[in-house]
Structure formats: structure tokens, C-alpha cells
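The next block holds one structure in the form of C-alpha cells; read it before the comments.
Just one protein chain is left out here, and the rest sit where they should.
Letters are used for the chains, namely A, B, C, D and E, taken in the order the chains are written, and counting of residues starts over at 1 for each.
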């Protein structure tokens, strides 16, 4: 069998879910979700280490690796109520960004073509180009909105002499036509990058970027509501890209380009939950987890929970759609059991 | 003298307070509070290390170890306004959970019998069975409410073939009749454990568990007010059990089963303060501090402050009761000095 | 040339800005701001390491060290819109606090005399005596208010047999007449120090200290507004002293005397921004960053951003004054570009 | 299937070798070697963490987890030239040493009964009682010699009120008759434990213990030759127990009771190689690897190599016996290829 | 000026020596040695981080960064007795190994063309292809011997689908004809890679590889003497490539592929000293220092000393050649001063 397994370490799956093999469609043709590892850090402009991200996100959890995770909050089991498989890692040599992105893009497209939602575990954010392009290749260029949690806009042009680093995927996605600039929603930006020229380009694309100051003044809930409105206007699906550095470095130290002043872990988990409950998500990536800079695995644990939160909410959204129910966040945990 | 001292390291006391010897009642018969170390981590289901918790909680402070700590906020000195002794550690071999819990339970009961409040420094949460049972053994089974801060319900049944791990003490306490299920208040739960069957059992016991989603929606203050109301309904005292993992891993990385999305340190300190100001606290434990996973001792420092916050508030509650005064949280620090 | 460079490590400047030499006035006579390193940790009462603070604060950033940092939030470039130089470190032997403080004070005064704002990178908080005295020596004793972010009041009298440690600078500043006690605003105090006697002394000086409980009850915004009102009443300038331990240890573990329950990084950055936008700042220090206790450089990164936030806001304040504009925190990032 | 997998983490095997299931003899009836994880740290007297030892020893290697490891030095592939399976972890609750040791002992005996060599990955050294007893249960009590690399004699009597901690297994093995005291060879002892009474008991058993001073004076090679001579005198097999703390803490920091002044990693690897080349090894354990105290996984990597060295040498010994060849340590790597 | 400086961090030079600019030959035309940073880790097969190697090797030293280092042992000052410049880092995007190696090779050749010895600070070992090719491009393909300290042979063929990773440079150098296989001396090999096929290829090239077993049996001194004899047979110069992982992980934990059982730091320093005293060294690289995995900077400090040892010995060799003197390693430090 051609399954590559986990590139850096033993061949494991996300918390013990069943494996699949992207070279053998029969292994995932009934999938709701397929997890794909993208162990690539050749695109990072500073601290590397995200090549170990997929392995860490898959396995950082103190509970048994038994392929079940019932959400206390959402009352769904994202690993059981959905059919979720883990395809292992795409082989990605960090020294060859072009080949690596092309290979990842093709694998992501396979998943989408099978009718499943790809959940890609990065890897540095350079992979977002492949992730979202792979989805758009199947669902249609220009038909997918992007909801992007990040400290950084990732809309740079050329860095270290390359077009393909982790600070540039969003520009490449818009320039290539894979995604529409005016359906690009960014949440959590802050700091001192990019400069005016790049911001000007972004404005020209009619992107909508929520810097932390605006979020602080208007409230995260208000900003998300507004953003989700734009995201669902004339679109066939939403890609959710979560850069773990959207959180404050205190909550997510294990990352390459930490920018102080970010979201709390609680805020990110709630925002991801809401996105997956309210939006027609067609792809997800969770990126920039760099284990060598982590402490006591807290960043990897957070990313693991971002994935579970997304899966639990997708499962809940489907159940609510099927059953005509609504999730009530104020309902006590032990009510009506 | 039979005093065991500190099991792992030199014989020290909490911030330099006087020692006592639980084999010699004369050394603590005037005590308001007795601190007891429970250096046990044989019950943990994942990362161990809490055997070093008592030592770390006792000594992690940058101020002199001089047995005095005047609280800026509460204007009491929890170590001076109360008579507080440190009994050292109970000898607890981590390889023998049954003997260890029995021994601890007996020592806790001694403290309660002397009319003092036991403050037990864990150790993993398995010790809560001994802690609360030891109190109930003296004050009456079914007469004590539990206010329990934790990411986890700790109501599992059998784990690793045992009934006595750190995920099960709350079930054992209710099953044994030591505590009433409908006076069991849990704050801060989240994540993916336990599953539906255990939740069903909890509901049947009429426990009241505040998951972080409900707390986020209704507000921590509101939830605490409601919980405190239940806790004081037809009860003779309240046991306060603080699992440090109720806080977000960013604030408390040094623990065995960190679950992202928890309380801030500020929220926990305020909640503990309020509990000890408003409730008739008869016992306290602070558990799950695992120094090998800590960084720069921030988790141990937080646990040390949880203890001080509790003692300061107990002292304030007694002073207010005696003097007919009320504490005003809005009063400026330097007012009327 | 007499420039001392960086005492501990290579001779670098803050994020690549131009160097100056305090022995040669021509190198900084047009300066708006001069950065000065104070690599001293002989005054700390507990964990040392702040001698490496200046080096860490200067260089901890994932962006190129190119002397430019356009603020997304404020739309100014604190390093370009102002003329900012880095004078390197003042030679400070940690074993001789008196000589070290005297030397630092003289260098700070030089900067002020040249019409520039000194931004001093500590070092432990003992340096604040030299920092604020050096400013007051030029602008007038009693004419400068102090806005002081800290977990600790730093108003102790004698520690370890000395008057000059990091817990005492604020007392020395008031006693010496350099600063007025009733224009001393402290934000973020908490914990168990100092005791009643010192608090009494502080009250007698008519200092105004916002403990975290008051801040929690009344709101940080309200407290700052009140404090800023006092600070600007009958004064010629404000010195801003930022002890990184004002933040919660989860956000700033790399410090000597971490006190749980502090501000978030976001709150500190916003408060510094507001101080520098609204107040006539004449000097700044950022202290108590201790790299040996940091993890993944997150504390140093935060301090670096505190400096940038201050410079960006000072630049914005000057631009608004010049252009008659006002900064709107609710304005979307990409508006009108 | 009843296979337990890896108790703490995903179900992996040692460097990717095939799994087996101890409840199903057909899965290992042709085995030469079966690897068994013993994730137990309830017996340690100080730093815990060895419960994560099996997982770390299995997976700490920068090479692909492909079930092959050709030894440069020995020109054998310990994972291919032998039939090696990984049985996963025995379920061992650290809070119940008696049940855990009994269960492990039974599993080890199963392996020996199948004609294979058990290689047990600890876990703290308490497991040695189960490991060697399990072998002796099948091959005969008193018929197995012990070669024991360790800083500590592990011949204590009662510790923390228990007979079964990690400082006592060797006494229990001799007292129970499983092993003969005069076929007990200890290498690497040093430091300040045990005291005269225990040493007296050891002398009475006619144990032979090489303290580091004697090793330094006479040479490790000479001591090993002497020890191996005793070990093979009137015995049916040799159990090799390797406590990683026999190495200097600089080479093996990730352990519970580090004693300065030990062997280098090179010396340990050579000694293990020689033992497995020259002795009729019938069982091996590698214990006391505590990942939470490790740095950059160097202790786990060393333990992984101890296992590989043992397997490579066992393979070589068998090949040499079969082919009548002899291994020449002076032969250049690329000779005659 | 076109000088790129330090790619990751401020523009510093090795311990404060003067900078040069490889785009301006006049800045280094009198150089004896030019230091070049190669901050590339796109070629590593496991742990990345060596991109921060050049910065760490340049600056990790507790002495002042003053461009002088008098060797106690050799009585030369490698930074003063030679004209040494630091060219900063070559811009190397880790995501594009081909372009990065080509650019580095061109820069190295510039240095050699100027008559200076290039000392390249890696970076992962993939750069050795560029380093030695750049030298051979000027001095003649096939005219340079290689003395290679490493745990690994680095003669792999294809890894992760690429020819250009850090496990393959030595094969590429021989295949391309840049270096002769029979003038390739490897010291310190050990472990379980490469396999028989690659070893066969190496033997066919007539490489001479000293595995640790042979070194242990014959002695390092003897092996080096033999190797140096081969290296200087019919050659015009020797390239010295030092992979820090030749040392035991206890002495050099901060590296990507640590293999237990290596040289001590003392042995490596003595071996490098001897190589540079006895051989006509024409180029040096020091590679595989990965700061994120280092502890207390001990690996970076060792690499810094490897560079200084090389420079000191080169200076001594030149002085002895000029003055007709000989260095006596037994001479007491304070003799004849």
C-alpha cells in the first residue's frame, strides 16, 4: 500500500481514527472528513519546526487514542458522528516548496473530489495556498470564501527571493483567481506587518481585515457576525484557515512568529465553533504549530482542540440541519440527560 | 518526634509558618487551619509529577519565607490573622493508592476533629476522595457541600482497571455517601470527557456542572452566585476543591491533563476569594500542580496564591463576622490608611 | 569612539535603528527619542537575569532588523516618523548599584538635555530611580508625574541591608524630591507586598495606586482615565515606567518576581498606547525582563512590542497635534487606503 | 483483538516493527524477541515520568520508522535478522504496584514460554522484579544470572512503607529465590546509597558489585570480563538489566535519580554490545528513562540505542554461532564490502 | 551597500571581527579567512533549526565581542594574527535548496578566489556540497581532500524525493567530480545508517570511514594520523567539514539527528586543532547546530570554539612555518612568559 503514514515519526492517526490511503479511493469514498498532514516548514521566515506540527496535533491529548471524542459543549462526537479518516502525511521535502505545494494541492483535491472536507494539519502557512487551491480546483475558482484567523495578513509579495513563503499564500490565492479578494475575511491581525504598500494592495482587493484594535472596540462577536455575513454572500463554501498565532503567545508559544496581544484560547475555540456551526465549511487548515518552541505541549494541545472543535461543530450543524434542532449555549451540561 | 516533614525534599513549611505534628495534638490544638501535604501521583491517568506539588506550592514565592502575607486586596494577613500550622507531608507511596488514601483520610480527620480547617496540597486529584471523606467523617456524611473548580468532572467509574485514580474521586465520594450529589457544584468543565454514560450518571445524582460555554454565556459571576446558593442550602459546611487545570494551560502549564480554553488566573483567584468570603468553608484542597511540566514555576506560584487567597478570605470573613464590617472591592488600596 | 555598545553580546541597536554615542552630542542632537540599555540586575531581590533584558528587548522580533515598523493599528512608523537612535548600554556593574545608578542617571540626563525622550531598557526596576531622576534633573524636580504599571509598589525602604534594590526606587524618587508623591499613579498592583507600614507611608505621600481588584470592579479604562487626569494636573511631563510583571505570568513568565493575576498582554499594550497618545510623555522605561526565565522569548517579544507601541503612539500624538487629526480605534484596517 | 497498544499515546511499535498480541500466541509463536512496554512509575522514590519511557524508547529516532536498522558496527540488522515483535504495553496502573507487577510477570512469562527473549521497556526499576521473575518462572528459579548496569544496587528492604519500590527489586529477586545472589553482577554503582546494613546483606548473598572507583582503577573491560565469567558459571541464561542512570547525568539527564560520575554513553553501548555478544542472554530490560526530565530527547535516544545494540549483538552472536565467524571490532567499516 | 548581514537577527559579525561585503572585493582582498553564514535548514531530514546556527555560532561566548581571542593552548590569536572578516549570511531561502546551494557555492568561490580560506557556518549539512564545490571550483576539481567529522556518512542517494538533503552532500561531491572518493576521510561514524547498499557504494569510491568501534579499539590519535596521511597524499588542500553531531548528544544536544556514543567535546577540539596544525586546510564548515534544541547554548558554544580552535591552529601553523618553531602540547601554560 502506498500510504505514506506520518513523515516524521511512527505511522499514527489523529487520536486513533481509522487510516485511509489517498492512492486508494475505496479507503475514503464514504468519508465526511479526511485529515491530511502537511509536514512542511520550508516556507517559514523565522522559527521553523512546523514540520512536526501534524504529528503533534494528531497525538497531543491526555485521553485514550480511541477515535472518539464526545464534546461536552456541543453534545456531538466529531470523530464518531462523522466518518473521519486520516490519510497520513503528504511527503513534503521542506527544501522544495514548489513540488511540495503542488503535491499537497493534488492530494487535497482528491479529498474534495470524494465529497469530503479536507482538514489539513500544517506545517507553516505557506501550505494554505495548496489547501485552498486544492479545494477551489474542485469546487470552482472564485466560489469559495476564506475565513482566516491570524496575527498576520500573509499577503506579502516576495520574501527571501521567493513568492512562496508563509507570509504570501493569501496573495497568491487571490492573484491566481482561486479565491476572491472581496470574500476574504481576516480576524486577529496586529503588529507591524505588512507595510502600507501591501495594505494598499489588500484594500484594492476589497479584503476585509479585522485588526485587534477594531475587535477590542467593537467586540469579537460583532466582528464575526459581520464577517460571516460577507463570507456567505454569493459563495458555495467557506475555507477556514486557522493560524495558531492568532492567539496570544502566552496561550500559544509554540509557533514561529509570535505576535503579542492576541486572542485567548477560549476566544479562538469559541470562534472556530461558531464558524463551523454557522458557515458551510468545505475545508480547514490549522497551521504554524512549532513543537520545538512549545512548552509542555500546550500549543499542540490547543491545535488539537481547534480540530476537534471544528469537527464537533460540523457534526452538530449536520445534526441540527437533519433534525431541525438548534444548539443552545446557555443550556446546563447535565440538563435533560 | 514523628513528624514526617516534607516527603520529597527538605522539611519546610508553607512560606515559613510554624510546623505541627499530627501525631501530637498539642502542637495544633489551637489551630484555625492546618496545611497537609499529599505528595501522591499514583492516581494520574497521564502526566505524573504532582508528588512534587506540595513542596512547590509551599515554597514558590519570591517574598521572604517569614510566615506573614498581608493581602493588598483583602487587608488581612492569612498567615497571621489565623493560626495556621503546616503538618508536613503524609507519607504516601504512589504505588499503593488504597493505603495512601486511607492514611491521608485519617490525617485529615484529625485536623477537622481539632476544630481546624484542613488545607491539603496535592498531589493528583485522587486525593480529593480522602480529603473530603476525612472532613465528612467528622462533620457528618451528607452534611458537606462541594464546590469544585476543574476542567474535568472526575466522576469516572473504572480507569486502568482501578476505581481510585484521579478521574474518579467525585464519583466515589457520592457513591460512598460522604457527599450528596445534589450539593456538588462544578465550575469550569470543558473538553471531551466524560462521555454520555457518565454524564447520565451525574445528572441522576443531580449534580450541577457549569461547563465553560454556559459560563461564557451567562457570566462567571452569575454562575458562582447560583452555585453558592445551592451549596449553602441545607448544609453544614463547604469543601472547596481546586484543580489547577481549571485555568487555561497558558496560565497553568504545569499540570497533568491540560485542557485548553479555561479560566484566567485572575478569574480563579477572584472566584476562590469569593468562595471563601461567602461560604462556610470547612476544607480546601489544591491539586494537580505538576512541577516537571511547569515553566519558571508559574503554575506553582499560582497554586501558592490560591492557598493565600483562600486563607486571606477566610480571615476576612471571620473579621467581618466579628466586627460587623463588609469588604468593598472598589475601595482604593490607599484609602483611609 | 567611546560608544559602549551592548554590554552583554554584540553591539546591536533596537531593531536596526541608527546608533548614537552619548559621549558625542552630535550623534543625537536631532533625536526625538534615544534608546538606552541598562543591563543591571544587582538590585533584584529574587531571580536575576535582567542584565540580558536590553539585548533581548532590542532583538526579539521575527521581522527584519531594518529600522522600520509601521503600526497596523496607529498607522505610524515609530522608528521612521520619529528620529530614534540607540545609544547602546550604559556600563553597569551589577555588583555596584550606587555607581551604576549614578552613571545611568547622568546618561539619561544627557538625552533629556538634547531635547529627546529617553527610552530605557532594563534591567531590574532599581534603575527607575536613575531613569526618572535623570529626567527630573533636567526638566525640574517635582515637575514630572509618574505613570507606573507594575504588580508591585516598589516603595520599600530597606531590603537586604540596602536602600537601592528593585523594590525601593519609587520611595527614593519621592523622598529625594525628584517626583511628587501625589502625582504618582500606579496600575496593576496585587498580591502580598508591601505591608501595612509601607502602605501607610504611601498613603501619606498621597500616591494613587490601583490594585487589580479595583481595576476589575471599575474597569481598566475608567481607572486609566482617572489616573491620567491626576497625572496631567499641574505637571510638565509624564514618565512612564512599565514593569513587565504587571502582566500575568502566563503572558510574561520571564521576569524575576512573577505575581499571578495580572493584566493580559493585550491590556498592557492598549494601556501603553493610550498613555503615549494622551499624555505628554518625557521618558519611558521597560524593566524586569529576565531572559533566563523566559520561554520561547515571549516575554522579550512583549517588551519589544511595549517599546514599539509607545513609539508608535508618540509618533501618532505628534502627527495628530500637527495635522489636527484624531485617531479612531474603530476604523477598519483597510479603510480609505 | 485484546492488544492493549501503547498505554500513554497512540498504538505504535518499536521503530515500526510488526505488532503482536500477547493474548494470541499465534501472533508471536515464531518470535526471537518480543518487546513489551511497562509504563509504570508508581515505584519511584523521587522523580516520576518513566511511565512515558516505553513510548519514548520506541519512537525516539531520527530515522524512518520502517522496522529495519542495519548496525554499522556489527553488520547485522537487529530488527530484520531476528524476528522481533512489539506486544505494546502491559496495562499497569501506577497506583497499584502489586497488581501491575503480577500482570507484567505473567506477560513476560508468556514470551519466554514461546521461546522468545523478552525485551521490556520501563518504567521504573521496580519492574525488574517482574521481568526477571517472569523469565525464571519458565526457565527455572536459580538458573538465571543477572548482569545489572546501574548507579544503584536496588537492594533496599522497605521504602515509603513498601517492599516494592524501584530501590528494592534486586533484594526481592534474591529473597524469593528467583535469582541466586552469587550470580548477581552489578556494574556502575556509586554515590551514597545503600548504607552499611544493606551492603552487609548484599555481601552475605555473595553478590559482586563493581563500584565506579574499582572500575576506574581496574578498567571497565577487565571488570566486565571478570563479571561475565561469574555470570556464565553454572547458569542457563543471563538477564540483562540496564538502568539508564548508570550513565553520567550529562549523557542521561532524563531519569529519576541521577547520580553524577557515571559511565559515558559510549561505554554503556560497548558494554551492552559485549554482554549480548558474549553471554546467553534470555531477557533484557531498559529502565528509568523519564521523558519529562529529558532534554532534546537525548536520554530516550540513548535507551533506544541500548535496545538496538542489544538486538544487533544478539543477532550477530547467532550468526557467528551459525557461520563459525567472529566479529572483529578493529575491522574498518568499508572493508570487503 | 549590498551586504546582507545576518539573515535571522541583527547584523553582527563573529565575535566582533570586522565585516566585509562579498559584492565588494576591496573589503576582503587582504583576507586570510572569511567567515560566511549559511542559514539554511531546508535540507534536514528531521529536526530543523540550523538556520539559526550562524547567528548562534557567531555570538555564543561569554567574553566581550571585541574581535580578539588569544588561545591559551596555542599562544596565538586566531582573530588577530590572521586577517579575518565576516561576510554575513548568504541569503538562503530554506524552501529552495537548489537556488540556495548555487548562491552559496558562488559566494564561497569568491572567497577562495581572493586567496582566503572560507569558514562557513551552517546550516544543515546539505551546504557542504556548496562549500566544498565552491572551493574546488577555484582550486581544481579532484585536487582537494575532505576530512569529515560526523556521526553520519552523508552519502545517501535520494531522500524525501530529493537529491539535495543533508544526508547526501558527500555523494554529490564525489559523483560530480568535485572531490575524489579516495581522498575522503570520515571520522566518528556510528549507528544504523546508511544501509549496506550505500556502504557498498562508499567502498567502491574507496572512501575511508572510521566508525567509533574502530576508533575505540585503535585510538583516535592513531586513526587521525592514518587519515591525515591519506588526506595529504597527492592533494592541493584539505577541506575540513565538522558536523557537530560527531560529538555525543550529552555534549551537543542542539542538533537535528543526534546519535548516542560520540566523541567528547575535548576530543573534537583536539582533533580539529590537530587537523588545522598539520594539514593544508583550504576551507572549513561547521554545521548542524540547531539552537531550538540546544540547552544553555552549550552546543553553540562548542561550535564557536571549534571555529576558534581552527583559526588559532591555522595561525599557529603559519607562525611555525614562518619562524621555524614547533608547538609543544606538554609545555606548561606559564612557562617562559
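The rule is short, and it goes like this: a contact is a pair of C-beta atoms (placed from the backbone, for glycine too) under 8 Å apart; a residue touches a chain by one contact, two chains touch by 3 or more.
What you are looking at is a predicted structure, and each value in this text was computed from that prediction instead of being measured.
Partner chains of the missing chain, restricted to those shown and counted over the full complex, are B, C, D, E. Among D:42, D:254, D:283 or D:332, only D:254 touches the chain left out of the display. The residue from E:82, E:202, E:265 or E:281 that touches the chain not shown here is E:265.
Although one chain is not drawn, the whole complex shows that of C:10, C:48, C:134 or C:216 it is C:48 that touches it.
What chain E contributes to its contact with the hidden chain is residues 62-63, 68-73, 248, 250-252, 264-266, 269-270, 295-298, 301-302, 305, 308, 329-337. By the touch definition given at the top, chain D reaches the unshown chain through residues 45-47, 189-193, 195-196, 199-200, 202-203, 207-214, 216-218, 248-251, 253-254, 256-262, 264, 293-295. Residue-level contact of chain C with the missing chain is found at 7-8, 41-44, 46-49, 51-52, 91-100, 126, 159-162, 164-165, 292-293.
Just so it is clear, only the chains that are shown with their structure count from here on.
Among the remaining chains, those touching chain D as well as chain E are A.
Although chain A and chain B carry the same sequence, what matters here is overlap: shared residue numbers make up under half of all numbers found at their interface. Comparing the chain pairs C-E and A-C, the larger number of C-beta pairs in contact belongs to A-C.
The centroid of the Cα atoms in chain A and the matching centroid in chain C are 38 Å apart.
Distance between chain C and chain D, defined via averaged C-alpha coordinates, is recorded as 57 Å.
Our note on geometry: chain A versus chain D, Cα centroid distance of 44 Å, whole angstroms. Across the assembly, chain E contributes 46-47, 293 as residues in contact with two or more other chains. Contacts between chains form some other arrangement here, matching none of path, ring, star or all-to-all. Pairs of chains meeting the touch criterion are A-B, A-C, A-D, A-E, B-C, B-D, C-E, D-E.
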